[in-house]
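Subset of chains shown; positions unchanged.
So that you can tell them apart, the chains are marked A, B and C in the order they are listed, and the count of residues begins at 1 in each.
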C-alpha cells in the first residue's frame, strides 16, 4: 500500500470525477465527495485502512477539459497542498469534436491537450510527491469507432506523459475493455461516457490496484 | 463464488437497505438500487463477474421493523421468486425503544422479533434456495451502552436462527467493530445508525466475503 | 399528397414519439403534441396545407414496447377512430436487452415482437384506412454493433409486416444512415436513441416524404 498515514489525496477531472461533489472544495461528510469513483475510493480507504487516516479531496468539475483544469490549477490543486494527485481528463476535449463538430472553439485537439497536460505535470511535480495519471475512456467496444480511435489517442498521450515523469499510470480504457467483453456498453453507461455505479467500480478498482490496495486486508 | 450464472439476488430490510431505491421494486438503472450497500454489491458483481449476469433487486423500506416485513413478505419477497434472499432487519425494532420510549406500540421486543423472523425464514426456506441473514448493528463501541446491549441481543437471535436453518450468516456488528477500533463512530454514521459510504463498504464487504466473492479476480 | 381534407392522423410509439405530449390524449395547442417529430409533422401540415385541416393526435408513451402498445390499443388507437395511423415501436424492446441484460422480463425478443405487431395491424386494418409503419432505429453507424444488428432485425420485421398488409413503410434507419455518413452519431443523439431537433427532422422528413408532402407547395 503506497499511501502513508495522514496523507492527502486529491482528485481532479471532469463530470466523471465531479459527480455532484460539494463546492467549492469537495471533502467531508454528507456526499461532499460526490457519487462516483472518488467517493468509492475514499470509502474503501476509510473502511479498510482506518488506521491510515487518508484525507480525500475531490475537485472535479463537470464539463471541464484540460484547458479548464489549467485555469484553476493554482487554486484547486497547488493551494490544496496534496501529497497525492490524481488526474483524469480528456473526455470533453474529445467529445465536443463529435457532438458539436461545428463549434470548433469548444474542441481541444491532441497537440493542445498534450502540451497543456504536460505543462501541468511539469509544474506540479516539484510540489506534489505522488502523481497518478488516469486515461480518459470511451465505453465503446468497437476499436474502429471514430470517437474511440480519437479517445485512444488521448489515452496514449497520457501514458507517454506518465512515463516521462514517472507518474503512476492507470489505463481506464483497458480496465473497461475487460468488462466490455461480457457486457454491452449500455450496461455501464447510457451515453458511453457517464458510468453507472458498476462503471465507477471499474475506475475505483483500477485506481486502488495501482496504489497497492490490499483487498483482502483483515 | 457461490452465486451462479443468471441468479436473482433480493435484499430486504429497513432504511439502511432502502437508501432511496426505486418504487415499487428497486431494480434496473438510474439509481433504482438506492445509494447504499445493495448498490455497491450489485456494482461489484457486475464489474467483476459480468459473465455471471446476476440480477440484484432491492426491496428495503425505510422505517420498517420485522413486523412490517412480515406484512409485505408475500408480495415483496415470495412473489419475486429470488434465488438468493438477504435479510437485515431489527434497527427500528430496537431504536424506538430508545428514542420514543413512551410510545410502546412502536417497539418490537426480542420475543416478538424472534418469533416473527423465524416464521419468515421457515416459510421461505422451501421456496428460496439460499438465504443470507445479516444482523442489525449499532455503531457504538461501548459494549455497555444500553442500546448496544439490546442490539446485540437481536444480533444473537439472528445468529441462532441462521444456525437453525443453515442460512449464511453475516455479523455486521463484528465487521464494524474492527473499524471502530480506529475510528470514532461519528465517522461512520452521525446518528450511529445510518452509515456513510465508508460504513456501507463495511456492509458490502461483509456480504461479498460471505458469498465467496474473489476480490482479486482479473 | 395522400392525406385528404379533414382527416385525422394518429401517431403511437415510445419516448421518441411521446416527447412530453399532453395527457391523456396529445392534441390541441400549447405543446400538446410534444417536442418531437409529431409536432413537426403537424406544424408542416398546418403551415403548408392549411386548407386541408388535418387533425394530428399523439399517443406515444415513453418507455413503451410493443406489448405495452397492445395493452392500450383499444383505448388509445381504435377508440380514437383515426383515418391514418402511424406506428413506430421497438426501441425499448431491443434496448432493455442491452442496458439491463440480466432482467429478462423486460426484454421483448423478435418472435414476440413480430407476433404482437402483426396482430395489432391485423386487428386495425379493417378499421383504419391508412396505416404507416416506421422502423425503430439505432443511431450507430457501425453495422456490426451488436445492438445495431439486433435493431436491424426488428426493422426487417416491420418491413415484412408492412408488405404483408400493404401499409406505407418508412425506413427510419435508412434515413439516418444518409446523415451518419457526414456526422458522428453523438450530433444526432447523445445516447444514440433520443434524437436532437435535427434528428427529429430526419424522422419528420421521412414521414412527410412517404405521404407525398410537397415541400415546394406555394
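The definition used in the following text is that contacts are C-beta pairs under 8 Å (C-beta built on N, C-alpha and C of every residue); 3 or more make two chains touch, one makes a residue touch a chain.
Source: prediction; values computed, not measured.
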Oligomeric state of the whole complex, in copies, if 3 are shown: 8
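One rule holds for everything that comes next: only the chains that are shown with their structure count from here on.
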Touch-based graph of the chains, sorted into line, ring, star, complete or other: complete
Central subunit by CA centre of mass proxy: A
Inter-centroid spacing, subunit C versus subunit A (mean Cα positions, whole Å): 40
Two or more partner chains touched - positions in subunit C: 99-101
Residue ranges of subunit A touching subunit C (in the complex, touch as defined): 95, 98-101, 142, 144-147, 183-184, 186-187, 190-191
Subunit A-facing residues of subunit B, complex: 29, 33, 35, 39-40, 42-44, 46-48, 50-51, 178-179, 181-183, 187, 190, 196-202, 205, 215-216, 218
Residue ranges of subunit B in contact with subunit C within the complex: 6, 27-29, 53-55
